[in-house]
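Here it is, the structure, as structure tokens.
Showing chain A:
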Amino acid sequence: MSAIIIFTSVSIAQVILMIAMAISSVRMFYGPRAQDRIIGLDALYVNAMLLLVTFGIGTGRTVYFEAALVIGLLGFVSSVSLAKFLMRGEVIE
Partner candidate 1 sequence: MIELSHHLIVLPILIPLITGAVLLFIADRQRVLKALVSLTGTVALAAVALLLIGIVASENSFDGVYLLGNWASPFGIVLVIDKLSALMVALTAIMAVPVLAFSLARWHSAGAHFHSLYQFLLMGLNGAFLTGDLFNLFVFFEVMLAASYGLLLHGSGPLRVKAGMHYIAVNLAAALLFLIGVSLIYGTAGTLNMADLAARIPTIEPDRRMLMEAGAAVLGVAFLTKAGMWPLCFWLPSAYSVAAAPVAAIFTLMSKVGIYIILRLTTLLFSEGPSAGFGSDVLLYGGMATLAFGTIGVLASQALGRIGAYSVLVSSGTLLAVIGLDDSAAISGGLLYLLSSSLTLGAFFMLVELVERGQDAGASVLAVTMEAYGDADDEIPEEGEGVTMPGTLAVLGICFAACAILLSGLPPLSGFVAKFAMLSALIGTGSIGVPPTAPALAVVTLVILGGLATLIALTRAGIRTFWSSIEGTVPRVLVIEIVPVMLILALTAALTVKAGPALAFMEATIRGVTGPQAYIGAVEKTVPLPSWRDLQPSAKGD
Partner candidate 2 sequence: MIYSAADVPVWAAAAIAFFLLFGALLALIGAIGFLRLPTFYERIHAPTLSTSWGTGGIMTASILFFSIAGGRLVAHEILIGIFITVTTPVTFMLLARAALHRDRVENHPDVPTRAELVVSTIQDRASDEKGA
């Protein structure tokens, strides 16, 4: 029973997160501004991270955690660089 509950909820959560990712990627394509695209990427990262965690719950393994952890801690680095590039035209001054 609990296996079914968990399996079902994980599956639904994954589909929902998938849809969220798809929506984020729409902004990545249409913008209209670079800022929107970058936030889209950031959102994509976060949603993907969540997806990975749900995947971990679904499989009952902790080995996929590291990927999520790396996104959580370092995923922002690329968006920060992009953001700084927008603001200053240069990433490292």
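Selection criteria: all candidates are chains of the complex that A comes from, given by their letters.
Note that in this section contacts are C-beta pairs under 8 Å (C-beta built on N, C-alpha and C of every residue); 3 or more make two chains touch, one makes a residue touch a chain; residues count from 1.
Keep in mind it's a predicted model, so treat the numbers as computed, not measured.
Chemist: So which of these touches chain A in the complex, 1 or 2?
Modeler: It is 2 that touches chain A.
Chemist: Which positions of chain A touch candidate 2 when the two form their complex?
Modeler: Chain A reaches candidate 2 through residues 1-3, 5-10, 12-14, 16-17, 19-21, 23-24, 26-27, 33, 35-36, 38-40, 42-43, 46-47, 49-50, 53-54, 56-57, 59-62, 65, 68-69, 72-73, 75-76, 79-80, 83-84, 86-87.
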